[in-house]
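Only a single protein chain was left out; the remaining protein chains are all shown in position.
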Amino acid sequence: MSLAVGQAVAEGISSNQEQPQPKLSVENLMISYENHKSGETTEAVHNVSLDIKPGEFVTIVGLSGCGKSSFLNAVAGLLKASGGTIRIDGKPVQRPGPDRAVVFQKASLLPWRTTLKNITYGLEIMGIPKREAVERARKYIKMAKLEDYENFYPSALSGGMQQRVNLARALACEPQVLLMDEPFSALDAITREGLQNELLLLWELTKKTVLMVTHQIDEAVLLSDRVIVFSPRPAVIVKEIRIDLPRPRTPEVKQNPYFDQLTQRVWSAINKSAGKRVNQDYEI
Amino acid sequence: MSLAVGQAVAEGISSNQEQPQPKLSVENLMISYENHKSGETTEAVHNVSLDIKPGEFVTIVGLSGCGKSSFLNAVAGLLKASGGTIRIDGKPVQRPGPDRAVVFQKASLLPWRTTLKNITYGLEIMGIPKREAVERARKYIKMAKLEDYENFYPSALSGGMQQRVNLARALACEPQVLLMDEPFSALDAITREGLQNELLLLWELTKKTVLMVTHQIDEAVLLSDRVIVFSPRPAVIVKEIRIDLPRPRTPEVKQNPYFDQLTQRVWSAINKSAGKRVNQDYEI
Amino acid sequence: MTKSAISLTERKHRIHKYKMVLRKLKQTGISLSLGGGVILLLLMIWEIFSISGWVKPQFSSSPTRVLNKGLEMAASGELWKHTIASGQIFIIGYGLAVLVGVPIGILLGWYKRLNQAFGPVVAAMYTTPRIALMPLFIIWFGLGSSSKIVLVFLSAIFPIIVNMVMGMRSIDGDLTKVAKSYSASQRQIFWTIALPMSVPFLMTALQLATGRALIGVIGAEIFGSKAGLGYMIMYAGATFQTDIVFLGVFIIAAFGIAMDRFWFYLSQRFDAWRGND
Amino acid sequence: MTKSAISLTERKHRIHKYKMVLRKLKQTGISLSLGGGVILLLLMIWEIFSISGWVKPQFSSSPTRVLNKGLEMAASGELWKHTIASGQIFIIGYGLAVLVGVPIGILLGWYKRLNQAFGPVVAAMYTTPRIALMPLFIIWFGLGSSSKIVLVFLSAIFPIIVNMVMGMRSIDGDLTKVAKSYSASQRQIFWTIALPMSVPFLMTALQLATGRALIGVIGAEIFGSKAGLGYMIMYAGATFQTDIVFLGVFIIAAFGIAMDRFWFYLSQRFDAWRGND
Partner (left out) sequence: SSPSNVNGGTAKESGNPSSGAEQNAAETKKLTKIVYVQLKPDLTDIHTDFAKENGIYEKHGIDLDVIHFDAGGPEALAGVAGGDIDMGNFGTPILTGISRGVPIKVVASPAIRENPFVLVGGKKVEKVEDVKGKVLGTGALGGGNHQAAKNILKEYGVPETETDLRPAGGVDAYLLLEQGVVDAVVATEPAVSRIEKDGIGKTIVKAADIEVYKNYQHSFVFASDELIKTNPDAVRAVLAGHKEAIEYAKEHVEELIAYASEKLGYEEDLVRDYYQKIIPTWIVDGNVNVEGTLNAFEILKDLNELDKNFDTAQENWLNLSFLPGSGK
């Protein structure tokens, strides 16, 4: 496709956009953990800068343990960075705010709350009246196909269901910036595609800014405007790949040969970055 | 490929093998949960029978919440079935035993134990001398690429690392029957493929009997001898697909067109079974 | 959905409900009969000992003697007078201890610095023998009910504080993270995360405090009382009326058992989410 | 790896170690000075009150008077006599309470039926006013140290039992499942899962029991003692030697504070795995 090939030129290390103001702007972010006992430090993220435009959908991929969750948590304001700044709409943020909502890697549901009450949790905190909260929650319960499990406690939900509650909880807050850490990892292909589709629809409608971590390259390509590839720990950005597939997208876009091309590109970027770690035995 | 086509005929609902004795035999298994408060019951598994030969690698796939984990937990002896029998080597089992080890869907690490001590946990329980336990654990730590994190507490590990510890803990026990619930779901593609490969090597060497739950169809096809497709809840077996790709397998087998064919077959079986649940909106 | 289909579902549902109720009754029955059985057994052994004459009744009494005394004193109305007097002291002292102790425990558990500053004072106070300070209490608070309430309060508050401090300190970081991610205020984190998580600690606190408060009531009524179970026990003890001493002890113990089971079932209720096994 | 490279890493490591030690010292310093500061402040207020003459020294004493008395009695060796006498009772009574209470609490928490059977008895016992039963103890156990040890034991054991029961009951099902999946015996589950998980409850138990045991020691020594801090306090109380009363109270409180901080730091140690924030 000529369109696709033409766009492909735009790809490369973050080109300076003349856009007015990024929604989320991360500058020279450094994250390291200190073990108070042994006194050793583990550097998780090293000097990462990243600008995300309003309404942009950005995905981070990288090896296990490379620092993706750390990065996301720092953006969420849940982790104190050891250096650098994070800005939302130009204002530096250090703490969590109602402008952001997080889908955690672990479901982290409140075990004493039912599905419904877990999903209204964020809304409750925000002080939204109960009726409205329940109404909103129901919408996302439906989206997550959990209608039958509204009154189940987390301990009675399957792993995938728990993850869907976790997702619905964040979506229900309808934040300006959505931060998602492997939101679909525990889901089967069909449920996953269903939710991907729902997410796409939602995003097209509301144009939220989204930062997502995933291990599924096709998922990254299907959903996002840009895929960021992190190096192994400490994470630095080794590649940014602009996904210029036409919008609105539907799962059919996967049939597009350019889709495969993009997937390959992400794949090889990860592979290259991981090279130093990958064992000779199972080079791919 | 003629071979592939020829083999494909063997596929279908469980053909009665004339094999002497299955390693693991499940007969008319029923699982239902009761909510003590509301008094409602949730039927998770309905009358499932399944025989697994010694050294066979069987994978279960199915929608989220269909009853896979329940099934696995029942086989592990962690869940009381409401009907049916489970036999190991012909002997009915109702409780966990050292002949089986489980990779849990949630990592479920002991938070007060370091990586190394989590991995030696099962060995400790089995009464294996400390030195030997540590030695064995180190082997699997290496396999899971966690050498640098031996002395980290789970809270200082990334999600994927935790899952790898969970996997290594079960492998270190070197059980006759390995039960794995989505062991690679939180891993990036490269780490995942590395571990899949290690698992393949290990399995070829030791010929353990393996029952695995996964959402990755290519993973199921790559690793297993048979793929079992569960219906949505309550789970019944809707299809068994024999994976007659040649052994020993390496990731290259994915290039084999018959691999794609098998994948498609699994895919469509899941799809068909899920039909009743899948929303019209995103029919695939 | 035909009418019969609905009624079938409903019938099923009802049957299940009945089953549930029956099962609960059965469970409660087993529980009560087990607990009651052990106590009855102990009482019987006691009775046998006392009938056999192995122990002297003037110091050991016997269940039937206690029962007779109890009926007699209940009939004369004297028993109620004492029970009500003690009940008032208990309720006020215990109530205050809960109202004050829970927040203090939470604050000390929540803010590390506060704990560092006031932990030692609290420790000093809960190891201080109250009985040695009773003369001071009497001088400060008089011989009326104030000094008794203070003693009950001080007896009950420390298990509450200590348990709540530990409860707050063992709160799951993951869930606090969730709350924080929705920019919950400290107050909200407390109500939605810390409190539900520390329910087992709170229950233990309330349970221990009940026991302490009851003992505190008895201890307090030695001083400056004109009625109350403690007064009754002490007066009877001083005049070797062992039956009355044990009657008082029985009433306290029975109340203690009732409260204990109450906290037990309440904590079970709060644990419904833990699932069935 | 040249020699200089190694030494560089090592140097870095050492520097970090020093930093860590310094930080720890600083933390401990802050903690001690905060806690000590508050106590010092209270003592100063007390001293001022007593110097100002607002309160009469014969019943309010003052920190300096107590200190003087303490030095005097320490010099004469009398203080040690009492402290050692009480210490023995405390150690034996408390030790027994821990040895017996922890397993009982665990069993009652672990086996539901046992709890149903013996929970009420335990509740009855921990709400029973020990002081009313002291005559019985004296009859059964004599006036020697046995009856005192029994009283200390009974004072300390119930917070242990109640806390351990609750600790056992709030154990994470997921981890027990892991243990079971490796066919761990009940014993192994207990040692590897239940005990580590109930550390906060155990710590609370030990902390509360320390306080109760100390109070028990004092209470026990009222009866037929010839030495011990409780005897000292009581004798001094009866003979208007308020300085000695407070000296005794101070010693107990100081010991209580030391134990409290000990349990606090110990529980912090056990919580190392909770991560840094």
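Lettered A, B, C and D in written order, each chain numbered from 1.
Criterion: a contact is a pair of C-beta atoms (placed from the backbone, for glycine too) under 8 Å apart; a residue touches a chain by one contact, two chains touch by 3 or more.
A quick note: this is a predicted structure, and the numbers were derived from the prediction, not measured.
Colleague: Which chains here touch the chain that is missing from view?
Modeller: C, D
Colleague: Using the document's definition of touch, tell me which of C:Tyr111, C:Trp191, C:Tyr235 or C:Phe270 contacts the absent chain.
Modeller: C:Tyr235
Colleague: Return the single residue from D:Pro200, D:Gly216, D:Gly237 or D:Gly256 that touches the missing chain.
Modeller: Only one of D:Pro200, D:Gly216, D:Gly237 or D:Gly256 touches the chain omitted from view, namely D:Gly237.
Colleague: Among C:Trp46, C:Phe90, C:Phe223 or C:Phe255, which one touches the chain that has been omitted from the display?
Modeller: Final answer for the missing-chain contact: C:Phe223.
Colleague: Quickly run down the residues of subunit C that touch the omitted chain.
Modeller: Answer for subunit C: residues 56-59, 134-135, 138-139, 142-143, 222-226, 231, 234-235, 237-242 touch the chain left out.
Colleague: If the missing chain were put back, which residues of subunit D would it touch?
Modeller: These residues of subunit D touch the chain that is not shown: 59, 134-136, 138-144, 222-226, 234-241.
The rule is short, and it goes like this: only the chains that are shown with their structure count from here on.
Colleague: With chain centres defined as C-alpha means, what is the inter-centre distance between subunit C and subunit D in Å?
Modeller: Averaging C-alpha atoms per chain gives centres 22 Å apart.
Colleague: Where the centres are mean C-alpha positions, what is the separation of subunit B from subunit D, in Å?
Modeller: Once rounded, the distance between the two centres reads 49 Å.
Colleague: What whole-number Å value describes the gap between the mean CA coordinates of subunit A and subunit B?
Modeller: Here subunit A and subunit B have centroids separated by 27 Å.
Colleague: For subunit D, jot down the residues that touch at least 2 other chains.
Modeller: Expected reply: 173, 272, 274-275.
Colleague: What residues in subunit B touch two or more of the other chains?
Modeller: 33, 35, 106, 155-156
Colleague: Tell me, which parts of subunit C touch subunit A in their complex?
Modeller: By the definition above, subunit C touches subunit A via 174-175, 177-184, 188, 192-193, 196, 270, 272-275.
Colleague: Which subunit A residues qualify as touching subunit B in the complex?
Modeller: Per the touch definition, subunit A meets subunit B at residues 33, 35, 38, 42, 61-65, 68-69, 105-106, 145, 149, 151, 156-161, 164, 181-182, 185-194, 197-198, 215-217, 251, 267, 270-271, 274, 277-279, 281-282, 284.
Colleague: Where on subunit C is subunit D touching in the complex?
Modeller: 30-31, 34-39, 42, 59-60, 113, 115-133, 135-136, 139, 158-159, 162-163, 166-167, 169-170, 173, 200-201, 203-204, 207-208, 210-211, 214-215, 218-219, 222, 230, 233-234, 237, 245, 248-249, 252-257, 259-261, 264, 267, 271, 274-275, 277
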